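Below is one structure; the comments refer to it alone.
Complex shown without one protein chain; remaining protein chains in place.
Naming follows writing order (A, B and C), and every chain is counted from residue 1.
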Amino acid sequence: MTFIWTTIGALLTLSIYSFLYKDNPFYKFAEHLVVGVSAGYYLVIYYFNFIHPNVFSPVFLLRMGGEPIGFGSFLWWMALIPGLLGILLYARFFPKFAWVGRWALGVYVGGYAGLGISPVMQARVIEQLRANAVSVAGVEDPFAAMTNLALGVVIFAAMTYLLIVKRNLGTKNLLAKIGVLLVSAVMGYAGWWVLSLISSTGVVSLTNILLVVGLLGTLSYFFFSMKHKGLLGGLARVGIAFLMVGFGASFGYTVMSRVSLLIGRVSFLLHDWLHLID
Amino acid sequence: MMRRQIPLALCFIFGVFMTIQYFIPHHSVADMQERILMWLQTLLAFAFLLGTVSLIKLHYHKIRNRADDRAYSFVALAGLLTMIGLGFFHPSHNLPGSPFSQMFLNVQVPIEATMFSLLAFYIASAAFRAFRARTLEATLLLVAASIVMLGRVPIGDLIHEGLPQATRWILEVPNLASKRGVMIGVGLGMMSTALKIILGIERAWMGGGD
Amino acid sequence: MSWAEKVLKVDRRWIFLAIGIAVTIPFFLPLGLPVITTPPVQSLYDAVDELEPNAAPLLLSIDYAPATLPELEPMSMAILRHCFEKDVDVVVMTLHPAGYGLAERAVLNAAEEYDVTYGEDFAFLGFQPGVSAVILGMGINIRNVFPEDAYGTPLDELPLMQGVRNYDDIPLVISLAGWSAAEAWVYFAYQPYRQTVGAGVTAVMATDFYPYLNAGQLVGLLGGMRGAAEYEGLVQHPDQGTRGMDSQSVIHLLIIVLIAIGNTAYFMARRAKAPSGGGVS
Partner (left out) sequence: MFADKGRLSAERFGAGLVILTVTALSLCPAPAAAQDGAPTEADSLASVPSLAPPANVQVVDRDNDRGSQIDVSWEPPADVEAGGVEFYRIFRSSHPDTGFTDVGRVGFTQTSYVDAGLENETEYYYRVAAGAGEELSYSPTIGPVVSRPHWFNTERLNCLVAVVIFVAAIIIFVTWAKGGRELFIRRLPGLDEMDNAVGRATEMGKPILYITGLSGISDVATIAAINILGEVAKKTAEYNTRLIVPCADPIVMAVEQEVVKEAYAEMGRPDAYNDDDVFYLTRSQFAYVAGVNGIMVRQRPATILYMGMFYAESLVLAETGSSVGAIQIAGTDAVTQLPFFITSCDYTLIGEELYAASAYLSREPILLGGLKGQDTFKFLVGMLLILGVIAATLASIGAIEANFMAPLYSTG
């Protein structure tokens, strides 16, 4: 029996992978099957997890969480309300009364909109502000070496960009190009050396300054009602740079777990189903 | 009045209650808030019937109109009705080993896990296609992604021992600053949208008619 | 069309094929890339290694669900093997409703490889709902929460459970979870009872757990498939994790190579189109 179920799972797995080549009847079959099965699954699960214990059982069987409740009692009415609101949703099946369904939607939309204010202010604004309002001096900086290195690289890249692209130096011939690169490298190295000297005193935390500048820059990028020029424009550009590094990091960070999933499926096919490997 | 004012009023009342309950720990308010959350979840559970009817209608229409791939509509309907039948009319649907949970574990789970694992393929093709150093921004994205990708596998340690350290720096300095900026911005957008809903300024959700 | 343009327009199905091959080959031809052990894994290993044989048992809570199986199952296998190898008693349980079958599978598979007896060297308690209540309740008396094992035998009839009342008699708890269960063990076993807790979590979650590690609330941490691979290396029994790490390394490298080829081709093609050079936009 286990082998039959495993084989069904394996064949469905292969059907989905066949989509990588192109759309085909096997994929269509698996797709329609999973849409139907999962829609049915959720209908059943939601009924037994919410409607049955919260409405059906208290209203009709007069039992709530295993305890008996009185017909017409406060708890009974409180269980009846979501039932009535739920029935209102079904007014859509009768176009003439469809508008009654809006009452239920009003409760639903309003309730969740209300949850989208105070906790959001706390978690997304105040907490983040607190975490980022760091001291930029007189604190330990475990990332100092990396920060200095990164800033050195930024100086090098910025110099190269300014000299070659903006000033058009070095576009003429190879020798000039190498010269410009050398100059930039020296500037970058010097920058790194100076920064290392500064951070070795342990007074200023460049890492924390970077954190603050990054956040201010990102916030500036999201200003909508002003033109991005001058100081705002500069900060917004810094913000975009930080955003892009952040997005790159998220991308690279996610690859690992996605590959793990693929390894899991391959292992299911080769090990659990075919027993090709031990 | 009944058709537009009452839903707007309900939206306002529930919205304001849910906003201010956050500041009132008193058990009478806290109990009510928990109860309302239960109502909202139950309301969603009721809506699943709406969804299921929509799905059945769609495939019924396909079959009735003799659409080309109507055979698959039978598959979808069969899957749906099997689960509903096993769920509601077969005893012990939630026990391990019941046909309902077997269908879930051996049909739904493997297909979904496989769909999920397609990401490994798509992530590679997306990286190949889109990670081009066209602009400064694109280059930053590309470099950060490459360092983090290498810094997390053994081969990264072999290439350069500093890679894991650089990965941590990227994740905890520039990444963190930008994530916080996005979060704060998103928070403001959320609150403003929620507020406009509660105040009835944004009322697209009601649809039209009078 | 130059080669660069051909490369840029390559059908993405070739890339899919490359990924498919790259993930499968290490299954048959392990590369055996060295996995450097990181401190959090080493300290978890040490904590298990220091347990006394045939004495107070390790409690292994296998709290994962099918979705995170590929990353977490190698961890349970490695830890169980470590214990069985050293004759350390193990008690297995789960806090996830879908974890019952997975936990049972892991412990029975590992037990098959060694000369161990159910009830004497290991036991499986099964699943109890109510995460925090279960963890807290076990601090008072395990029998309040699990009166019998998964197969209906009263705990007192299992030789290894005799004399095991609560966390006082359990030197170490390890939770393997792809959700907040591992945190729950910190909150409800470490905080109130000072129970020593270790954890294994998915790679994505691992960074969120470093604060607990730094604060000493966790004795050690395995992060994702890599954590499992490191542990397998320490117990000298390379398996799914190590093999997975080979596939991981190969695919990560492949993606980087693809990016490099894409960029080279992109610049070659652009140069070919604009031979006059000049300003780069």
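General observations
Methods note: contacts are C-beta pairs under 8 Å (C-beta built on N, C-alpha and C of every residue); 3 or more make two chains touch, one makes a residue touch a chain.
Predicted, not measured: the structure shown is a model, and the values here were computed from it.
Displayed chains that the missing chain touches over the full complex: A, B, C (touch as defined at the top). Which of A:Ala10, A:Val100 or A:Leu115 touches the hidden chain is settled by the complete complex: it is A:Leu115. Within the complete assembly, B:Leu141 is the residue of B:Ile36, B:Met103 or B:Leu141 that touches the hidden chain. Touching the missing chain, out of B:Ala9, B:Leu50, B:Ile63 or B:Leu105, is residue B:Leu50.
The missing chain, though absent from the display, is touched by one residue of A:Asn132, A:Ser184, A:Ser199 or A:Ser267; that residue is A:Asn132. Touching residues on chain B toward the chain that is not drawn are 19, 22-28, 30, 40, 43-44, 47-52, 54-55, 57-58, 61, 69, 108, 111-113, 115-116, 118-119, 122-123, 125-127, 129-131, 141, 145, 179, 182-186, 188-197, 199, 201-202, 204-209. Hidden from this view is one chain, which touches chain A at 16, 19, 22-23, 27-28, 30-32, 34-35, 37-39, 41-42, 89, 92, 101, 105, 108-109, 112-113, 115-118, 120-123, 125-127, 129-130, 132-139, 212, 215-216, 219-220, 222-228, 243, 246-248, 250-251, 254. Residues of chain C that touch the chain left out of the display are 12, 67, 130-133, 136-137, 139-141, 144, 168, 178-180, 183-184, 187-188, 191-194, 202, 204-205, 208.
The rule we apply is simple: only the chains that are shown with their structure count from here on.
Looking at the partners of chain A and chain B together, the chains they share are C. Farthest from chain A, judged by the mean position of CA atoms in each chain, is C. Looking at A-C alongside B-C, one finds more C-beta pairs in contact between the chains of B-C.
For the pair chain A and chain B, the distance between C-alpha centroids works out to 11 Å. For chain B, residues that reach two or more other chains under the stated contact definition are 105, 109, 113, 116, 120-121, 123, 127, 142, 146, 149, 152-153, 171. The set of chain A residues touching two or more other chains comprises 20, 253-256, 259, 261-262, 264-265. Only residues 20-21, 164-165, 168, 171, 253-257, 259-267, 270, 277 of chain A touch chain C when the two sit together in their complex. Within the complex formed with chain B, the chain C residues making contact are 12, 15-16, 18-20, 23, 33-36, 66-67, 100-101, 203, 207, 226, 229, 245, 248-256, 258-259, 261-263, 266-267. Taken together, the chain C residues at the contact with chain A in this complex read 13, 16, 19, 23-24, 27-28, 69-71, 202-204, 224-226, 240, 244, 247-248, 251-252, 255, 277-280.
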